[in-house]
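Every protein chain of the complex appears in place save one, which is left out.
In this document, chain identifiers A, B, C and D correspond to the written order of the chains, with residue numbering beginning at 1 in each.
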Amino acid sequence: MQLWLIPILPLLGFLLNGLFGRRLAKPVINAIAVGSVVLSFLWVVKTLNALGAFSGGLEQTYKEHYYTWIQSGSLNIGVDFAIDRLTAIMLMVVTGIGSIIHIYSVGYMAHEGGYYRFFAYLNLFMFFMLILVLGANFLLLFVGWEGVGLCSYLLIGFYFLEKFATDAGNKAFIVNRIGDFGFALAVFLVAINFGSLDFQTVFTQIRNMPVEASAGIFTTIALLLLVGATGKSAQIPLYVWLPDAMAGPTPVSALIHAATMVTAGVYMVARTSQIYLHSPWALDIVAIVGLTTAFVAATIGLAQNDIKKVFAYSTVSQLGYMFVGLGVGAFSAGIFHLMTHAFFKALLFLGAGSVIHACSGEQDMRNMGGLRKFTPITMITLLCGSLAIAGFPFLSGAASKDLILEAAYEHAPWMYWVGVFTAGMTAFYVFRAFFLTFFGEYRGSTAKPAHYDPDTAHRDDHPQDDPGHGHGHDHGHAPHESPAVMWIPLAILALLSLGGGFINVPHFLEPLFPVAEGESARWLEYTATAAGLAGIALAYLFYVVSPGLPEALAGSFKGLYNLIYNKYFVDEFYDATVVEPVVDGSRQLLWRVADVELIDGAANGIGTTARGVGRLLRLAQSGYIRNYAAWVLAGSILAIAYIGFLGASR
Amino acid sequence: MTLLDIVLFLPLLGFLILLVLPKQSSRMAALIIALGVFVVSLGLLMPYSFQYPSGHTFTTDVPWISYPPIRYHVALDGLSLWLVLLSTLLTPIAVLVSWNYIDHRVKEFYAFLLLLEFGLVGVFVAMDLFLFYVFWEISLVPMYFLVGIWGHERRIYAAVKFFLYTMAGSVLMLAAIIFLYNRTGTFDYGQIQGMIQTGSLVFDARTELLLFLAFFGAFAIKVPLFPLHTWLPDAHVEAPTAGSVMLASVMLKMGTYGLVRFCLPLFPDAARRSAPWIAGLAIIGIIYGALVALVQPNMKKLVAYSSVSHLGFVVLGIFSFTQQGLDGAVYQMLNHGISTGALFILVGYLYERRHSLEIAAYGGVATPAPNLSIIFLITTLASIGLPALNNFVGEYLVLQGTASANFGWAIFAALGVIFSACYMLWLYQRAFYGRASESLSHHMPDLTSREWAAILPLVILMVWMGSFAQSFLPSISVQNTAILNQTKRLRVERVAAPAQPAAEVARANR
Amino acid sequence: MDALLFLVFAAIAVICGINLVVQTHPISSALSLVGVMGALAALYLLLGGEFIAAAQLVVYAGAIMVLFVFVIMLLNAGTERKLAIRPWGKYLGAPLLLLFLGMMAYLIQRILPPSSPVVFGAFQGGTPAEIGRSLFTVYLLPFEVTSVLILIAILGAIVLARKEVD
Amino acid sequence: MPIASFLPTSADYARFLPELLLTLAGVFIMFLEALRPEGKRSGAGLFAIVALVMALPAALLASSGPAFQGMLVVDGMATFFRTLVIVVGLLVVFSSTDYLRGEHQESGEYYALILFSIVGQCVMVTANELVMIFIGLEISSIASYVLAGYLRDDARNNESALKYFLLGSFATAFLLYGIAWMYGATGSTNLSDIRRMLASAAAPPEALIGVAAALMFVGLAFKISAAPFQSWAPDVYQGAPAPVSAFLTVGPKAAAFAVLLRIFLGGLEPIASRWAPAVWVCALATMVVGNFAAIMQSNIKRLLAYSSIAHAGYVLVAVAANSGTGSAAAMFYLAAYAFTNIGAFAVVTYFSRRGERYVSIDDFAGLAQRQPGMAAMLTIFLLSLIGVPLTGGFFGKFYIFKAALDARLIWLTVLGLLNSAVAAYYYLRILVVMYMREPGESVEKLPPAGALLRIAVYGSAAGTLLLGIFPSLVLDFANRAALR
Partner (left out) sequence: MPLGPLPAAVPPSWYLTLSAILFALGVLGFLLRRNIITVFMSIELMLNAVNLSFVTFSYVLKRADGHIFSFFVMVVAAAEAAVGLAIILTVFKNRQTLEIDEVSTLKN
């Protein structure tokens, strides 16, 4: 089946653009970048079709072995790819959304510097993401896992002249490293306990093992994996990197930080569901983490003014939902939501991008408004996306979210209620953004300097070529609609987020995750939907009907408002408790004191002592013959005493 | 006269040739010789390319000194093969990187470089304890001069410190070697090893421990293991680029190699008994090195401390006494050689352009010199153990092995992986990202073809070793299995085994 | 009788010896040294060393001491001057010497196996004839080799003391 | 017993041939000197070289056995040391000529003295009789006293000579006193007899022998500059003319060691349990004093003097081992050290120039850039002194500590090895200034070395490396020659 073609195509794209991109014309770069991804999408479709995924086939895992990567003792790790229905969905989402966003980027990045670099990174990301989903063992999964992390690092820091961008990049990478730390430990434990890292081998072993009554090896592994997942999928406590990640170009936020990479955690938990199913305890933790994240992120989302930040927190929140789904055992629901979320969140981000594009790089919603006049298409598509995420009946978001909530109710009603409330908040802040952007009057000054200065931003590597005019360039232009190459992808995504709910993912996944029989009570759906609609209405009231209200409200709940406006001061907390202690401790204590003073001091101390002894001995060398004679006499007396008399005693 | 002998003595020949050649031609001559040695050394791969012999190959064993019986006994096995190749590969690269860097007393410089290669290769192939010690000390001298003559401001302090540290360690090893001879009547590694295996040579616990420590001390200083590491930062900072490269890439491996080759098989019980302590030190080294590296204002110091951290992994793997741990450790030796070597080369490039090692003196290099920064990025990623790059395989195996030996160790050691990301990425951000100052952009040309030639092989190796580890691992693995078997037997059995006179055993082992 | 003689000459020897040490003028030290040598010559006789007693007087008291006195005169060395320098050696010396003497005395009195008292004429081996015989038979080689010694002495003296060549 | 039986046979003379040759040569040189027309230089140096070269085979090929009523005994050890001191003499003569020329003191007496002193040392190493030992010792010493003060107008020379002479004869008195007691205790001065006596049932009280041995040890320890009798050495070696210092640090020392081995490992072996511990202590003290005091030196001659003390300490370790391998190790070490040290001093001789102006270590700054050849040679010598492999010094140390471990002297070995690590520090300092500092005026106007001196330097270097790479050449001989 040549599964290897799927990741290799983007890799080729990366190599071509990465090595020769600087000498290539933009059309060629586009052709390579977009082409490679689209091709791999087509190859995915062909492969899945051949495997009968679209015709109820692919019940069993299909696996291909290429070569042995690492062989040490009993441990044998091969480069194997495998496809089952879970992978199938991920493949479709990744390559599909990937292609769309690549196309969109052609328009969005048209005037950016480092063009080839951008697409090279994007292709590299596709490669690693596909490795992640195709990998048939933990280590290969880990390869993709870290690889996508790398690409996100590179793309977040794409505008590397800006300190905040590179800071965000480092933050993302390092926070993810913390997650990977857990993942790695889990991998070790798996290898130790099951003697292999191959999914099939491990899970077949586990299947015949009893479910753990109390916390045991499964719980340990599961929780360690969860640590990894929280890192990659931006769950509490490691979610802090995602909002900053918005420093990257918007398509990146859409592809990596909304649709695909951040869902890797969800995928991984689903992939290792066998382990979780053997540790109910761990599952509960997953659910609780998810729920908390969903709620907290949503609250923060309420008060953000940067449009991308709003969507970022909503991403965190939605990922929380997915984890709730997983945690309550509705794996298929989680994956379902993963897919739908990919549709509408990609849409939202790209839409936001289009808006930013329209407002010459402005991201603060307080300086937008009234755009419906200028960018009708964008508005409509965004509306679709917003409705979908708000859980408007029959739209994709509603379908998947309701499944999760129902499962949550089965598991523990209070979870359901928290979820519903969160859904309400979601609807509110999404539409808050929507209204602030498109309704009211345009508040942006016509000559707004961009938050970054593309003049230099695209001189970042080849100063020689003429500065194309980036977003910041059309100063003074009125906001304008985006070109077709940008809005057509929007349209496609809009359709998907409208109709995506009718793809029956749970059924498709049944061979992997059997769905609980029995129809759940209808009112559950109604309440959820109601919450969504209420949120929308509230947003309309606040930001269209009486725009003064929010400030008043914020005024009356100042403390609470500041708290959520400042994201609960979590970053500050981490800085104060982790970052600074480590850095200062290392500098002052470990380096200056321990290393220089103590250890090196001791070493040099030996030298000093030796020199001191030397000085003493020199003084004994007085130069006076009579003293020397005295030495001889003393020595002879010692010798006589020792050899002559004391010698007898021994 | 096997191929190995040729590989061993060509550098010495080159050294002599350089001494007689006129100054101006020495550069080219050195390059040709070094490359020649490398090409010849590739022939050593022959026996290892299709099957993986566990025994020795290219053995030469002739008497050197009649009494005490010291033999010129050199041989190659899966363990030494790659280290030899590493040395022969890095020498020409070192020649290349010093092409413009070294402008005075060029001839001596390259002569010493070749002499150093001679010593290093010798250390890895010597199968006679005495011969091993001889090469061990020989390799010390040229490095001393490389640092002391062509180094930076505090070069003399650094050189002397380096020499004395190593000397202090090795004299005790010499004592232990002599002691072993007095007990066994031979210096031959194989024979002594055999005696220990057959149980005809048994030490009481205390003696074995002391002997073990005598060897271990020498190696631990060379590695360097916390807290014996303080010579390393000085030596690295002061050494010229080529010196740092050879020091980090190959010389430090002498220590780890010694641990695997001598400490484990010769004193299995002592090694096993002291493993927890050593592992403890290794772990401290990993975290400590990383944390101290985090706050270094000087690039070379940073990389030096990172070496302390990385080699902690190697030691940890060795003393995990597991197949994976040992394989990982040996593989990590090579990885560290490649990636840290590359790092020093790149730092050297920066220094040649800006004449400063202070990170603060840089910033925004990526803009004027994109290629340099990309290569640096790849190297950085390799050294923080990004999958599909070389270090990942090594670190994974080490940690896997350690975990199966003692999960607690693995937890702490794995922390090192996080910190490594911190200091390297922070370094990269400060040096390469941001806006370049005018003066910097003017003095920051991109890589020249010579520089490409020096760095590219290493970069290729990083990817290759990361993605196709199996082209290296099997021969190493076979060797390590043997070593592990040698350390398996517990003293109780050996005491029980009939103690036969040493001479007999010696004959038996012939 | 023997005892008396011994005591007398021993006393002379010791007194002269002490005098040598305490005198600050080299000449008086030299003369007291001559005294010691004379006394010793007498004791040698008591011990039956006729030849050696003669040699003692001729070589030592005669030749060597003359040489000393000659040099002292040549350099007209006066009494020692007081110097600021105070090497600690001499202060350490005296107690150490007592220790030394103590050990030797213990050795001589306690450990050395006792032997018959010294009676004049009890030992006839010290006559010139006897000495001559063994010098030219058993000790031929050392006797010859000493010539080299003398040669060097002359040579050395010339090298060091001759007037400048240039 | 008939007188006839005492007449020396031809065999006796054959075994005494080297001494005879050298003596005759010495006398002949004195005649040459006397007959030499004013201002013309006599070929004394050349003649001395010829004589030594002739003496070499005579020493090497001498058939072993006693001579002159057992006054002498030619055995492997005697041959070894006789050869050694003769070679030493050769190298010293080579390295002296230019020096004397520079000082305008090139007169035959110098060579005559060297030859006579070597005669004395030959006598010492062959003697089997305390009388002979004593006389040989005195011949060698008196010649050395004169040599040390050879430049009689140089205050440093005088002082060195005076110190050497006074303290030397002071120590000799102790040695004599010891001999006297040994004679009194055993009734003999013949080492073989003494040993037989001590081993026999009629052995005198041990304390008696002990005291005698102690007093003799003092005398010899002084000659080999072992602590606490070392204090004269630095002053003397610093004050004496450089080539003479070279000679003093190896020639008389080697001979004294030979005597030490003969007396203690030979005659006094039966009471080893008494003297071995004392030697142990003495060895350690010597190493420590020598090495640590050397750390702070700035004058290279003085530094080498201290280092020679330290090396005497290493050899004493071998003596303390009190075994065949021990004495073999000591012999090998002395050979290696002879080459190394003469070489080092030869370079110093060359560098210090007239009046020994440049003897401070800092004067050597940048030598490697002006005279790379000489610097390289000095490097070899220093590395050998440190004990880096492939040099004689390394193998010397190796065999010594091997012997020590054979004799279970584990702590002495460890401490000794650590000492050698300390030693590395001050030798490195010289390397540092030679290679890592910029040249100063002392180096700027440095004339190229003369031919004879070159021979001395390169010869010693060759010897050092030869002993380092093929030690068997000498070591096998030493092992065969070793006592027991």
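Worth pointing out:
FYI, a residue touches a chain if its C-beta (ideal position, glycine included) is under 8 Å from a C-beta of that chain, and two chains touch if they have at least 3 such contacts.
None of the values given here were measured: they were computed from a predicted structure.
Taking every chain of the complex into account, the omitted one touches A, C, D. Touch with the chain omitted from the figure is made, among D:Asn158, D:Ser192, D:Ser360 or D:Ser472, by D:Asn158. One of D:Thr23, D:Thr97, D:Ser117 or D:Thr189 touches the chain omitted from the figure, and that residue is D:Thr189.
Listed by residue number, the positions of chain A touching the unshown chain are 618-619, 621-626, 629-630, 633.
Contacts to the hidden chain, counted on chain D, fall at residues 131, 134-135, 138, 142, 145-146, 149, 152-156, 158-163, 165-166, 169-170, 173, 176-177, 179-181, 183-184, 187-189, 234-235, 238-239. By the touch definition given at the top, chain C reaches the unshown chain through residues 1-4, 6-7, 10, 13-14, 17-18, 20-21, 23-24, 26, 29-30, 33, 36-37, 40, 43-44, 47-49, 51-52, 55-56, 59-60, 63-64, 67-68, 71-72, 74-75, 77, 80-81, 83, 85, 87, 89-90, 93-94, 97, 100-101, 104-105, 108-109, 112, 114-119, 122-123, 125-126, 130-131, 134-135, 139, 142, 146, 149-150, 152-154, 156-157, 159-161.
By definition in this document, only the chains that are shown with their structure count from here on.
Centre-to-centre separation between chain A and chain B, using Cα means, comes to 37 Å.
Multi-chain contact residues of chain C, defined as those touching 2 or more other chains: 103, 107.
With touch defined as above, residues shared between interfaces to two or more other chains in chain A number as follows: 607, 627-629, 631, 634, 636, 640, 644-645.
Considering their complex, residues 65-68, 105, 108, 133-135, 137-138, 140-141, 144-145, 148-149, 155-156, 159-160, 163-164, 167-168, 171-172, 174-175, 178-179, 181-182 of chain B touch chain D. In the complex of the two chains, the chain B residues touching chain A come out as 161, 164-165, 227, 229-231, 288, 291-292, 294-296, 322-324, 327-328, 364, 366-367, 370, 381, 386-388, 393, 396-397, 399-400, 403-404, 407, 410-411, 414-415, 417-418, 421-422, 425-426, 429, 432-435, 467-470, 473-474, 477, 481. Listed in rising order, the residues of chain D touching chain C in the complex are 1, 3, 6, 8, 16, 23, 26-27, 30, 67-69, 71-72, 104, 107, 109-110, 112-113, 116, 119-120, 123, 129, 131-132, 135-136, 138-139, 142-143, 145-146, 149-150, 152, 161, 184, 204-205, 207-208, 211.
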